[in-house]
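All protein chains but one are shown at their positions in the complex.
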Amino acid sequence: MKEIERSAQEVIDSFVEAAKDLPELKETYYNQEAYNVVSPDGEPTPEKERAEFRKRFIADMPGSDDQGNLKVEVAKWAER
Amino acid sequence: MKVKIGLEVHQQIATERKFYCNCPTNYQDVPPNTNVCPICTGMPGAKPLSPNERAVNAAIEIAVMLGCKVITGQTVYIQRKHYDYPDLPSGYQRTSLPIASEGTLEGVRIREVHLEEDPGQYNPVAGTADYNRSGVPLVEIVTEPDMKSPEEARRFLRLLTRVLEYTGKVRPEAGGAMRADVNISLEGGGRVEVKNVNSVKGAYRALKFEIIRQRDKIKRGETVVRETRAYLESQMTTVPMRAKETEEDYRYIPDPDIFPLVLEKERVDRITAGMAEAPHIREERLIKQYGIPKPAAEVIVSERGLADLYEAVAKDVDPKLAATWFRTKLKKVLNYMKLQAADVKFTPGQLAGLLRMVKTKKVTPEQGELVLREIVKKPAEPEELLVKLGLIPLKRSELTKAISGTITTNPVAVKDYRAGKTKALEFLTGKVMGQTKGKADPRAVRKILIRRLKSRHRTRK
Partner (left out) sequence: MGRTLEKLDSINRGELSAVDNVWQALERIEKLDKKINSFIELNSNAVAEAEAVHRRLQRGEKVGKLEGLVIGVKSNLNVTGLRATCASRTLDNYVSTYDADVVKRVRAAGGIVIGVNNMDEFACGSSGETSAFGPTDNPAAPGHIPGGSSSGGGAAIAAGLCDLCLGTDTGGSIRNPASHCGVVGVKPTYGLVPRQGLIDLGMSLDQIGSIAPDVVGAALLLETIAGKTQNECVMLDVDKARYLDRLGDGVKGMRVGVSQKFRDLTDPAVMGVIDKSVEKLREFGAEIVDVQLPNLERGLTAYYLIVSVEFFSGTRKFDGRKYGKRIEDVCGEEVLRRIMRGRYISQKEYRGKFYQRALQVRTLVRQELMAALEKVDVIVGPTVPKLPHRLGAKLTPMEMYAYDYLTIPANLAGICAGVVKAGDVGGIPVGVQAQGKILGESDMFRVMHVLEAKA
């Protein structure tokens, strides 16, 4: 584990070195300048379209109850 | 001891489909994990759809209603807020940078407003997760720690609920459409954040508990550490939630799968022009425009539907009379029938018709109330209801006859009244009401009785 952490750090150090004398520029977060790409509210998907996905979703769950809830951990702070 | 309370209120926005996918938003009506798709369940490889436009515009409207400055002309990123919790299917929550700041509501400053998506529902006791709610759009309203008591916080939340209701853009209250994280610190102690608060009542109780808990600690000489606690509804207590004391680092990054927003001034102006009047502003206007007293205006604006109804009715009848009726009889009937003003089925015209009849003394106020109850139960024209209820107005001759008759058949009461026993008057009035089967106006009856009894008295001498 320590070895992985150390080797993970290498490229960071290498980066700092490589970027040392480079100018400060605006960060590129996106490959294109686009804003306000939104979709209108509207009719949701009908139930039968979602039924197939629901079956597969539940089939992939490590644990589920008979209503279709996903079984996850009980909260430690609630166990009083 | 100085108390500082701040709130982070999460309010669901009313939309047909979720923020980033096409699933329906009616999560309370369906079995667990039914309103779900790869996106809102965090399936490997799922990408969000473009943000729901109605949610964005609703948040702007809410911010303006709260007196905030909307952040225009700047890049507003939708960010990923990373943390680990069973109700968060992707391990991060999509949350925007602030879209507005520096508002105020009845003395409490609003620090900022932003957009979020609701996580799923995690039952910490049963250990289950249901993602029906995951992805429903939320607006988050963050206040400054300006509140100084649980009562102030409760009052603020009630006012806020009303303002939000006024926009018409939020999901109705029932069942957790509004949730709050409450932050409280006592002088000399760290700030405690309480999560899992699902109602105004819960916020009040959580705060009351926290104040006691923190005061006790300070009294014992212990420090109140900065921490996150959870509110347990069933026990009305708070318990520690996270082990570490350090603030969680959410490692925010702009979401590479969602283009950022830039809110243009034109859009904000358009939304401002088209939006409903804020309740406190409407209250002032009603007082001024219709010349009604503040207590009445306050009641009328308590619900947007009620205020709308009032103004529709006040067009056709005496606004002051209408105000009195709205404040007393209508509110009473609605409360009794557990109805919101927005849900009534009768028309403003029908109500106005009834009030006209009261004004012209075609019916007594008491009779009017009977008609009102009928109108609310089963809407109809007031004239029809008069007939249906047998409330044809009393003829003058009938009234005179009833009064004379009562005076004649109750000499003891008459004597008592003339001897100064005012209670006798009520007795006699009651008798007349009985005689006329309630159709008489008790005020008129009283007046006539007094005149007749007193005058007789004088002539005797």
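Think of it as A and B in the order they're written, each chain with its own count starting at 1.
Operating definition for what follows: a contact is a pair of C-beta atoms (placed from the backbone, for glycine too) under 8 Å apart; a residue touches a chain by one contact, two chains touch by 3 or more.
Since the structure is predicted, the reported quantities are computational estimates derived from the model, not experimental observations.
Asks: In the full complex, which of B:Asp257, B:Glu298, B:Glu381 or B:Glu398 touches the chain missing from this view?
Replies: Only one listed residue reaches the unshown chain, and that is B:Asp257.
Asks: Go through chain A and note every residue touching the omitted chain.
Replies: Within chain A, the residues touching the omitted chain are 4-5, 7-12, 14-16, 18-19, 22-32, 34, 37, 39, 53, 56-57, 59-62, 70, 72.
Asks: Touching residues of chain B against the unshown chain: what are they?
Replies: Within chain B, the residues touching the omitted chain are 38, 41-51, 80, 82, 84, 86, 89-92, 129, 249, 251, 253, 256-259.
Heads up, the rule we're going with is that only the chains that are shown with their structure count from here on.
Asks: Which residues of chain B touch chain A once you look at their complex with the stated criterion?
Replies: 15-18, 22-25, 31-38, 41, 43, 49-56, 75, 77, 86, 122-131, 230, 232, 239-241, 254, 256, 259-262
Asks: Quick check: in the complex, which residue numbers of chain A touch chain B?
Replies: Contacts found on chain A: 29-30, 34-45, 47, 50, 53-54, 57-58, 65, 67-75, 77-78, 80.
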